[in-house]
Structure formats: structure tokens, C-alpha cells
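The complex appears here without one of its protein chains, the remainder shown in place.
By letter and in written order, the chains are A, B, C, D and E; residue numbering begins at 1 in each of them.
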Amino acid sequence: MFAVEVRDHIMIAHSLPSPTFGPAQGMHGATFTVDAAFFTEALDDEGLVVDMGLATEALSNALLPLKYKNLDEVPEFKGKFTTTEFLCQHIFATLADVARKGGLGDPARLKRLRITLHESHVARAWYEGEI
Amino acid sequence: MFAVEVRDHIMIAHSLPSPTFGPAQGMHGATFTVDAAFFTEALDDEGLVVDMGLATEALSNALLPLKYKNLDEVPEFKGKFTTTEFLCQHIFATLADVARKGGLGDPARLKRLRITLHESHVARAWYEGEI
Amino acid sequence: MFAVEVRDHIMIAHSLPSPTFGPAQGMHGATFTVDAAFFTEALDDEGLVVDMGLATEALSNALLPLKYKNLDEVPEFKGKFTTTEFLCQHIFATLADVARKGGLGDPARLKRLRITLHESHVARAWYEGEI
Amino acid sequence: MFAVEVRDHIMIAHSLPSPTFGPAQGMHGATFTVDAAFFTEALDDEGLVVDMGLATEALSNALLPLKYKNLDEVPEFKGKFTTTEFLCQHIFATLADVARKGGLGDPARLKRLRITLHESHVARAWYEGEI
Amino acid sequence: MFAVEVRDHIMIAHSLPSPTFGPAQGMHGATFTVDAAFFTEALDDEGLVVDMGLATEALSNALLPLKYKNLDEVPEFKGKFTTTEFLCQHIFATLADVARKGGLGDPARLKRLRITLHESHVARAWYEGEI
Partner (left out) sequence: MFAVEVRDHIMIAHSLPSPTFGPAQGMHGATFTVDAAFFTEALDDEGLVVDMGLATEALSNALLPLKYKNLDEVPEFKGKFTTTEFLCQHIFATLADVARKGGLGDPARLKRLRITLHESHVARAWYEGEI
């Protein structure tokens, strides 16, 4: 299996209103370094998993609605806990949809996608699934 | 598949008394940066793989018997080569046991665990298995 | 010149309400990886710049009032732009004060302090000054 | 599953002569930080996946024909696009062959191999397969 | 002293035609991760050393003539050894000129500049001087 992974980042505010989150219940924030890894079984005729420029642009576009946002005010997150792992799946869904619609080249080629969010130098989360 | 990974470290002395280990046969040591990744199929009601605070504390507790130790003097390692990969499995066993006993939330939720030990900027090892 | 540097982190929300900050004017947030470097001309009798355990604890204490906070609601930041470089100086002032009062050993020994805040994988800031 | 991963690097020139590669069509270059991860189901009698010294030497040998080279002039790459992912597979093939011939210990023990090439702080690729 | 540092990268080919460079005499290449650190004595009214967006854009512009280039064919490098440290000074000169002409805000504020080029995971160089 081949993979190509590209990186970007977002800086967001949010609250996690449940006692489970202890000191993180109130409004705080995070820089998430975001890695998107695209998996395929075979390279195309130009030796590529995916065009890295295209992949980088698609990741940047997927992150745009989150960049410098207060996630508590993003309508589609209403009633959700915007944990690191939740955001991994959210970004996965956005990028997987782009891939399925051909935005990353032939939709039949990309098999899997993994989104990793590094929230600090000691913690990260990821979600990986089929496209 | 979702994962959450947390990081800690230990600083230990040990010897690896076999010609295989060349210059590492005698007493020397290592800083091991330790990553514990917890895997699950679905997030809980609060959007979590595992409570990161709980995971961090569990990792710290699992490492406590090794911190600042001479592994040659740890009774349960008697007769063992305490290689990086051996220690990955040892820490895996400790943390998997905590998970199975409910120390990391509902024992049915966490499916897999991966323990990675970085021994230098150019070498690391890991062990991954079902919980 | 000798130095010892220890690391911790904070996750905060804030806004930067001036057109200068473009998309960062509204409420957003950051993970700041924080490094505190202590400088001295000569080691003490035990070969130390500063007790690393003490330095780590002092840094953690200095960061406590900021951890998981919305900086817009911290009274002493009222009317200030809580930029990365501003926060470097703020944490510097807190830790330098601890050092001057003997909280990091003999106050005559530590000469300089540098506080670095990494705000993402592509940007960081620091403040360095005499203690 | 156990794994041991070792790191080395190469600094190469090449061109990628297709419009797909945009600004990278002409002669340019890259530092590739190369990680080789060896996977096995069980440790040997000395607690090893693979002798790390042997693995490091094998990786270094595998990279030797590429070190400080202009890949456009390497005969076996004629007519190929030497993309990051292509090079992952190329190095995989070299190292897997070494493993199969016993150059990394008992050929029956190592099961899988993954070669990762980091091409910058924001992009990397890998190839993983059975040995 | 305050500093703000931003990061970008370039991927170039070049040769270093002198026996001093051993295996690097022929055409090869490098990814250079480039850090530009701007120093000032006092923050401006908005708590800034320099507008990070402006600094990032200025660094990107300074690197543009080098991105994906064969440095052996860049006219102004004719007869020069384009070593890592030489390139640090070259990029320094470009960015310092931008700063002096007001491209990074009030030219009287920025005092020093440091350009760091990371050429691999085990080597880097930098040049620091007054603006």
C-alpha cells in the first residue's frame, strides 16, 4: 500500500461543556497541526498516489471553514463535543467527499484516508477509513 | 478506526549481555519517549476515544516502575534482554491490563493499543495488539 | 554560557481585535508549546544550571493561570493584544520574579531567561532578557 | 505486531518532466529523510525484531546508489518519474531483497517492511508491503 | 530582546564543484526548511514584533526565485559555491532589504534577522546580522 501525506494547521477556540473535560470545560483553544494521508494500491502513470499540490489545496480548502473560528459558533457543530477525534472525523468526511467527487483525480484510485490532528507536543488523534 | 495517542518518557539504565549487541553489551542507558495509542471503532457520547487525562495518567502510572531505574535490577526482567521492542510489549501488557479492568472507561470500547518507544532521533520500535 | 531549557504547554482562546490581525480578529485559539531557558555563567557544586525538577515545576506554576483560559477574560490582559510575543514577555516576567525571589535556587546565579512560544509548526516567538 | 524503525537520509537532484508537476518539472532536488520499519509477529531469543545495527547498515547500503545523485542519470530510472512514492517502492524493493536473502537475519522472521520518505516539513510518502 | 520566527521551504538542485565536497561535488539537491527570525527591542502598539502574515509572505517572496530551481543555472550564483551557509546569507540579504524598505512595517523597528536552513535531520546552518 502506498500513501502520501500533507500537512496544514488551524487555530480554533471551543469549549467542551461536560465534567469529563475538567479544566477544558470552559472556552479555551488549540492549534491543530493537521495531516491528511491518502492511500492507494498502485501508482498512476506518473508515479503518483495523488498530485501533492492538489492534495495540499484540498486540505487547505477543507480546513478553511474552521480556520480562526470559535467552533461553539459553527452551526453544524451545535450540540456536539468538538473533541480532537471528532474533528478528525469531520475533516475526513469533508476530504473523502472531495475525493469521491473527483477533486483529487480519478475517484476509483484513492482507497483510504487518514486525518491526524496533533493538539500538542504530547497528544494527538486520528481517524482512518475507506473513501 | 479512531485513535488517540499520548506521550511521556522514561530514563533508564540497562545492559544487553550478548555479543549481538556489540557496544551495547555493557551497562549503558536510554531516554525512551513513550507514545501510547488507543484505538476504537466509534466515539462515545462525548466524542471521545478515551479520556485523554485518564490515558495520560494511566501511561504515567504504567511507566512509574521503570522511571529512573536500572532495568538489570528489576526482578521481573531477570534473564530477559530489555530491548526497546521488549519494553514496548511490557508496557503494552501493563496498559492493556488497565484497560481490560475498566481503568480507561468502558472495557468494551477500546479495541487495540500501540506502544511506541523512541530511543533516539534515528531509531524507534513499537508493539501493537488487541486489548 | 550555560543554559537549561524545559518544556510545557497551554491551550488558550483569545481574540485579537484589530484589522492588523485579519482572520485572527475574532475569537479563536492556540496551543502554545512553551520553552523556558535559564542561563548562567557557571555551574553550581552539583553541576547544575538550575534544578530541572524545580524549573519544570516553576514553569508549570507560571502557566497555571493561563491553562485552558479565554485570555479575553483574564483581568490583567484587559486592553492588551495577547499576541504570542506579548505572552512570551508575560511568562518571562512571572518566571523572572520567581527566580529573583529565590524560587529557583540562589537568586545571584541565574543571569538570563528566554521564553519561547511555538504557536504552530511554522511560527514561534520568544523573549529573552536579564533576570 | 512488533516493529523497529531506523532512519537515514539522501540528498538528490531530479526533474519530473510532465505538466502535472508544475514548478517541479525542471531540474530541482530534495533531501529525503528515510525511515525503514521492519515488522514481525514475535521477538527472537534476544528480544529483537531485527538487529538495529544490521538494519541501519542495510538501509545505508540500500541508499548508497542514490546518495548525492542526479536521479535523471541513474540508468534504472530511465523513463520513470522519480516521485517520492516511486522512490519509497524502489527502496522497499532493495531492502526486501536483502531481507529475503538473509541479510537481516532469519528470512522467515521479517513479515512486512515500510519505507517512508519525508520530503519536507509538510509532505511525506510511504510504501508498505509484505517481504 | 523579542523575536518572531516563521518557516517555509525550498527544494533545489545544485553541484558543489570542489574536492572539499566529496560525494556532493556532482549534481544533487536538497530540501531546505527555512526559518526567518526577526528581532526587535520593543513590541509595537498592537503587541507585535512584526506582522506574522507579512513576515510569512515576505519569506515566501524571498524564496520564490529559488523554489524548484537548479542553482547552477541561477545567474547571480555564477562562480559561487551555493552551500547551505551561503544561501542563509543570500536569503538574509534579500529579506533585510525588504525590511529596510519598509516591507515589514516601520523600518526603524526591526533590529536583527536570522535565517536558518535545515538541510537534513542532522545538519543545519544559519546567518544572523543587523538589518
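Going forward, a contact is a pair of C-beta atoms (placed from the backbone, for glycine too) under 8 Å apart; a residue touches a chain by one contact, two chains touch by 3 or more.
Just so it is clear, the structure is predicted and the values come from calculations on it, not from any experiment.
Of B:Ser18, B:Thr33 or B:Asn61, it is B:Thr33 that touches the chain left out of the display. Taking the complete complex into account, E:Thr82 is the one of E:Ser15, E:Thr33 or E:Thr82 that touches the chain left out. Interface with the hidden chain, as seen from subunit E, comprises residues 16, 18, 20-22, 80-86, 88-89, 121-129. Interface residues of subunit C with the unshown chain, by the touch rule above, are 1-8, 43, 46-49, 51-53, 56.
Interface residues of subunit B facing the missing partner chain: 7, 9, 11-14, 23-24, 26-33, 67-70, 73, 119-122.
The rule we apply is simple: only the chains that are shown with their structure count from here on.
Listed here as common contacts of subunit C and subunit D: A, E. A count of C-beta contacts for the chain pairs A-B and D-E puts D-E on top. Inter-chain centre distance (subunit D to subunit E, centres taken as mean C-alpha positions): 30 Å. The residues of subunit B that reach two or more other chains are 121-122, listed in rising order.
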